[in-house]
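Yeah, one chain of the complex is gone here, protein chain that is, but the others are all in their spots.
Our next item is chain A:
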Amino acid sequence: MKQSVTVVQDEKGNFGTMVKDFVIKLIPAMPKWNGKTLVRKVLIPLASIILFVGLWHVGAKALYNIEADYKIQKALTDQGQEAADQMAACIASGDVSCQPNTLPSPAQVWTSFNTLIADHKAISADKAEFKAKTAALNAKREAEGKAPIVYTGRPSFVDQIFTSLKTVFAGFLLALIIAVPVGVIIGLSTTLRNSFNWLIQIFKPVSPVVWLLLVFMIVKTMTKDSESDSAFIISFISVGLCAMWATLVNTAMGVATVDKDYINVAKVLKLGPIQKVFKVILPSSLPLIFTGLRITLSVAWMVLIAIELLAQSPGLGSFVWEEFQNGANDSNSKIIVAMFVIGIIGFLLDRIMLTVQNMVSFNKNATA
């Protein structure tokens, strides 16, 4: 009558293999190759990208022509035929001074992307050179107890990306540290949940801009005498406060809706309150908590740009805003580059969170 049971021992791999496993999980499983999957997984997505770029190109071209015609027309009515001819020639020649300012074409964006990378390489080289130059001096200054001389040049685009990532992670961590414990406590008690509900419902829809102003009011006063980087503090706290609500609500819901069977088991076994929380309630609400954290991270990344832009803290947001105000010939295409970078990073962050979520959830049915 005994059923045969296969022996599967959990092998505890070392950290290296764990990381490898994680990276493998990030990449969607390779389908079996045949004609159908080739069409579905490669050709159709490729076609959609080509279609997108093509439409973009055509649209940009049309907008360019409208803008150019308008410029020539304006020269004609203001200054006569000669000025109009000059303007037409100038636009045709590709001279920077008279180019129509409109939606950049895909080619322009690609050029700007390369420019930004080249710029980053130049700045990095510059930085390395500066570091090498000041190394001896800084060692001496350190020995004397003075602050070292730091590079104060313009940050490159890639530097801005990393600054933004740093801010978003600081904000995300803040959201996690506040929302998960508070969510658990609120979730455990119906009374607390009812009494805090109004607060959550009121603050959840508040715009990032307003949070920023609120944080600004408080942090400005609190960091008056200190040397700390208040722009960074303001932006990461605002990001955290904007983004934490999803985690808070999901955690509270997860804790409040633990399967009654598990609670009954805990009751029959007379588990103490701490054991009940850590052995039963938290593990069973982990999937919902991680759903919340995933939303929190994507909200954090989304509001970050707006907040950086307003708080004048360095990062992609201020990059976009500076380029917009700069109005140089390639500013528009740099903004589009930033848009793609923001989108792709947002997508990658979401993928990472989804993978983590799938690893911790026991029902294995979280989906993209």
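In this text, a residue touches a chain if its C-beta (ideal position, glycine included) is under 8 Å from a C-beta of that chain, and two chains touch if they have at least 3 such contacts; residues count from 1.
Note that in this section contacts and distances are computed from a predicted model.
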item	value
Options "Electron transfer flavoprotein subunit alpha/FixB family protein", "Phenylalanine--tRNA ligase beta subunit", "Nitrate/nitrite transport system ATP-binding protein" or "Urease accessory protein UreD": UniProt name of the undisplayed chain	"Nitrate/nitrite transport system ATP-binding protein"
Chain A, residues in touch with the chain not shown (by the definition above)	1-10, 259, 261-262, 264-265, 267-271, 275, 279-280, 283-284, 286, 362-364
